[in-house]
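Here the complex is missing a single protein chain, while all its other protein chains stay put.
Chain nomenclature is as follows: A, B and C, assigned in order of appearance, with residue numbering initiated at 1 for each chain independently.
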Amino acid sequence: MSVFSLFLLSALLFAGGMAGFFIRRDLVTMLLSSEIMLAGANLALLTFATMRNSIEADAIVLIVLTVAAAEVAVALAAIAVVVRRKEEATERTVSEMKG
Amino acid sequence: MRELFWLIPLFPAFGAAFLILFGRVISRKLVSWLAPSLVGLSFLFSLLSYIQLNGVWVKELFSWIKVGNLSIPFALQFDPLSSIMAVTVSGVSFLIHIYSIGYMANDWGYNRYFAYLNLFTFSMLLLVLSANLPLMFIGWEGVGLCSYLLIGFWFEKDAAADAGKKAFIVNRIGDFGFLLGIFLLFTLFGNLSFNYINSHVSAVSPGIATAAALLLFVGATGKSAQLPLYIWLPDAMEGPTPVSALIHAATMVTAGVYMVSRLFPLYQHSGFALELVAWVGIITAIFAATIALAQNDIKRVLAYSTISQIGYMFAGVGVGAVAAGMFHLFTHAFFKSLLFLCAGAVIHGVGTNDMRKMGGLRKAMPVTFWTFLIAALTISGIPGFSAFFSKDEILKEAYLSGHKWIWAIGVITAGLTAFYIFRLIFMTFYGEYRGEGHPHEAPKVMLIPMSILALFSIIGGWFPKSFAHYLSPLGYIKVIEASHSLEIYLLGASLILAIIGIYIAWLVYVKRKGKGWNFGFVYRVIYGKYYVDELYNFLFVTPYRKGSELINRYFDKGVIDRTVEGSGEAALGGGNLLSKLQTGLLKDYGLWMATGIIIGLFLAIRSLL
Amino acid sequence: MISAIVFIPLFAAVIFIFVSGKNVKFFKIASLAVSGFVFLLSIVPFIKFEAANPLPQFQEFSHWIGFGLNYRIGADGISLMLLLLTTFLAPLAIASSWNYIREREKEYYIMMLLLETGMLGVFVAQNLFLFYVFWEAMLIPMYFIIGIWGGKKRVYATLKFVLYTMFGSLLMLVGIFYLWKVSPNHSLYFYDLYSLKISDSTQILLFAAFALAFAIKVPIFPFHTWLPDAHTEAPTAGSVLLAAVLLKMGGYGFLRLAIPVFPEGFRLFSPYLIVLAIISIVYGAAMAFVQKDAKRLVAYSSVSHLGVIMLGIFIFTFKAYTGGIYQMLNHGLSTGALFLLVGMVYERTHTREMERLGGLARPLPLLSGFLMITVLSSIGLPGLNGFVGEFLVFMGSFEANKTVGIFAALGVILSAVYLLWMFQKVMQGKVKNEAYMKLPRMNLREILIMVPIVILYFWMGLYPKFFISKFEKSAKFMMEISSKTEIVQVIDGGGK
Partner (left out) sequence: MWNFIYWILFVLSLAGLGVFLFCRREDRAVASLALTFASLGGIFALMGHAFLGTILVMLYAGAVIVGFIVVVWLIVGKSGEGKSLVTISSIVFLAVAFEVIVLLSWKKAPFKSISFSTAELGVFFMKDYLYLFELTSLLILTAVVSSLVILRRRK
């Protein structure tokens, strides 16, 4: 349980999440991979918290979690709406904001 | 009269202003009384001042321009030289005003015509009486303006409008040189009044004096229609004939001669300039005389004859004989305007300028014929008439002052003059009438001034010696007494040539009815006026027009406008380019963000490494 | 006193807003009355102005925004003359648009009054910031006047005009910031800026910035392309004021700001500027010669005449400098009159194409007479006002450098060529289409517009001392400052 391995894991998670975000086309996966990136970041934050024994960091991790959850809720709702209107929810569908 | 001489130019000025302002409302009768009487008044005043003149009168009215070290007073000067000019100008102008009453009787622009004529007289008198160069320049351009207005008087005729514009622009080119001359003189002397320049001329090196003199001479050639810038005078015949008589015979064209004689010390000091003046004068004389040989328009013949006679005057002044030059100017004013007035009477009667449609007018227009004959005899230098004394005076001076070649050319030109003037007489007054309609004698109001002028052109020349003495107070007038025998020899030479000229004219135009004389190519070249107009157009006018058009279409619109609009479009283009980034795809935005973060991290960490 | 002159049109414009747009008659007369009153008012300072004192007189000062950005107004000889030119021409321009403008008269006359305030402000501002405010403020009404009441391509023309000038003045703004920072306790008062010590290299940069802004405004040769478009599309009154007054601001800017505050920069740039001025003279004249539209011809003619003015200022001899300033007044009058007359022809024949015009002298004798006199004054016929200015400029430049003098004097011929060509095309020859024979003659209003201008032609031509003596001292003082020879310590303590 070395600290290095923890950082390695969080880095891997983050990289995986980013890769997922860019590879997959549909919105759901992109949203999930962003969740994973967030989890990786959380892990890193937590390891620092433990190393520095700081309660504040701990509190922040907690809050980040809760906020992430809220965010997912809204995102899911949005995706659902997209799905309802346009059957499929890939990136293409939401590119109306094109320049 | 010493105090009132400055009124001389103001009478016609008042006349012009009054006619311009109220021209439309006052009746013709009033105009035909007002205009000539005002000019008559100024003639009277100049005559009186001429009589009472002793020394040099200068009157400063007010200071015109005063900036820094430049101060130009509005000052008039009355001295022997300008007195002669004032008298001739106002006298001839007065007679021509009366003549015009008849000539322009049924023209709708009657009032406007007299307004311009008065304005012209004012400008000419101002030119003649001014005491410094810039004031003379006002008169100088003023006469240019009036000649523009009067040549283009019948502006509905495109030829007249073009001729007027051409006259003004060619004059303007001359004035460009004149203006530069004024600037150079100011940088040299710091003061532009004639007396100051004439008295301080030795302080300046001959080289610069030559430059200044020549620049002023460019102006003179423009105004007096000498060689390079003469092209406007023949076209100026589009204007009414009394205008040609006044402006293009008696007064305006002599302005150049007056200017050179006024600044004679400057020319004398520069030496080379004086030579050039002489040579330009004499070459123009013979050049114009040759062209006059083959012209068929009565007024154009007289126009070229004017150019040639003025060439004589310049030659006279050029060889140092200012008195002779001025004397010829004095006599020329009378007989040349008489020639023009007679031509006017002929045109008035026959209705066309073309001599080929005239002939045999002796019986129909006796008075005109006799006055015309007097004038013709005068100009060809027949003894007893005024021109004989003045022209031969010039030739004598030329011969004596060592300019043998100038004398020779002068004598030949005298012969040519005799030929073309009598060619004109024989074609118009002898043989049978070739035109339609029936020519009638001019009305009395035109004949009176013509006969007065005829009288003047006879008696005008009888006192050459006193003329030179009258001018002597100016200081630079030299009077040479030639040995008697030499004088007879010189007079004889020019007389013989004149008579030969007349005889040939008689031979060709009366005996063989004018058919035999066409030497093919030579005739055509002379008739085409050596194609100088076409040359000038080709060299200057068309390239300027074409060049500007090209520049306008390609450079002005093309290059500059494009750069301006180009910068506008570049901004638009840039904007479009950037908007391509907005793909709307989340992935791209994520990518930009990721790269941004990575670069940021890298930069931050780099400082740590 | 001078603030009153500057701001009365503004107040009037504000009052006009509350008046309903229907009774058009009211606007026409009221705006004429206001601008007329302002003109009469502006005669008072002209009379009370003592020519001996070269410094700005009738100064008025208030803190306004503080930090050196304060409201300071005053008029020395030069600004007074330009002030008078503006107040003299404004009523004429307004009167000339009475039946030229058919729709939205209310907004039109409001814009004209705002324009007048903007123009007056520029000439009397003594604080650089205030100068810049008026400099920009004046663009807005001009934008609308060309944009709404202009010809077919008006939007393009007005956009180009405003953006072009704006681009220039932004650089100037940067310069102003620098000056604000550098000037002792942030005073932007002109006479404090004159005694400012700036290192040579920055002077050169700053001069370039200011010179560009003013060169675009003048316009000098390469920056002139906006002028013909703006003029062809602007309504008569708009192009009269544009040509007669707006273009002078460029020249005024040079002699008041660019040259005295950055003499080092000016010394470096002056040969190039002189060459550009000469090119403008010859180039403007050449382009004018080939234009088809009368107004474009007059526009290019003002490029040529302004070349003469700028040459007078750049060549920097006293005669040329005074001549240049005097020529500003003359050009204002003669080109203003040219536009008024072309406008009158346009009102009658609804075309400015010179090919279609011709022989108008017969149906409109009085108008052709006025056009003749205006053309002569613009050509610089001696005895009229144009000659005095050009004579001084050419003499000064000839004194400074012979070749410059010769090339500049060339303009005398070229201007005669295209103006007479225009006069012949429009007025002489046969009437091209019969309808023109029955064109309405010049009515009293138009005559009353032209008569004062023609009187001024002769007055300024035959007795220029009356005007020159007023601004001669100030011009000399300006030159001394600009050449930094010896700053005459008469600057009155310079208020902050």
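Going forward, a residue touches a chain if its C-beta (ideal position, glycine included) is under 8 Å from a C-beta of that chain, and two chains touch if they have at least 3 such contacts.
Computed from a predicted structure; not experimentally measured.
Of the chains on view, those touched by the hidden chain across the whole complex are A.
By the touch criterion stated above, the residues of subunit A touching the omitted chain are 1, 5-6, 9, 12-13, 16-17, 19-20, 23, 26, 28-29, 31-33, 35-36, 39, 42-43, 46-47, 49-51, 53, 55-56, 58-59, 61-63, 65-74, 76-81, 83, 87-89.
Just so it is clear, only the chains that are shown with their structure count from here on.
Taken chain by chain, the contacts run in an open path, each chain touching the next and the two ends left apart. If each chain is reduced to the average of its C-alpha atoms, the one that sits nearest the average of all protein C-alpha atoms is C. For subunit B, the chain whose average C-alpha position is most distant is A.
Here the two chains linked by the largest count of contacting C-beta pairs are B-C.
If you average the CA atoms of subunit B and of subunit C, the two centres end up 37 Å from each other.
Centres computed as Cα averages put subunit A at a distance of 97 Å from subunit B. In subunit A, no residue touches at least two other chains.
By the touch criterion stated above, subunit C contacts subunit B in their complex at residues 160, 163-164, 222, 224-226, 283, 286-287, 289-291, 318-319, 322-323, 359, 361-362, 365, 369, 376, 379, 381-383, 387-388, 391-392, 394-395, 398-399, 405-406, 409-410, 412-413, 416-417, 420-421, 424, 427-430, 462-465, 468-469, 472. Put simply, subunit B touches subunit A in their complex at residues 578-587, 590-591, 594. Residues 20, 24, 62-68, 70, 74, 134, 137-138, 140-142, 145, 148, 152, 155-156, 158, 161-162, 165, 168-169, 172-173, 175-176, 179-180, 182-184, 186-187, 544-545, 547-549, 551-552, 556, 560-561, 564-565, 568 of subunit B touch subunit C in their complex.
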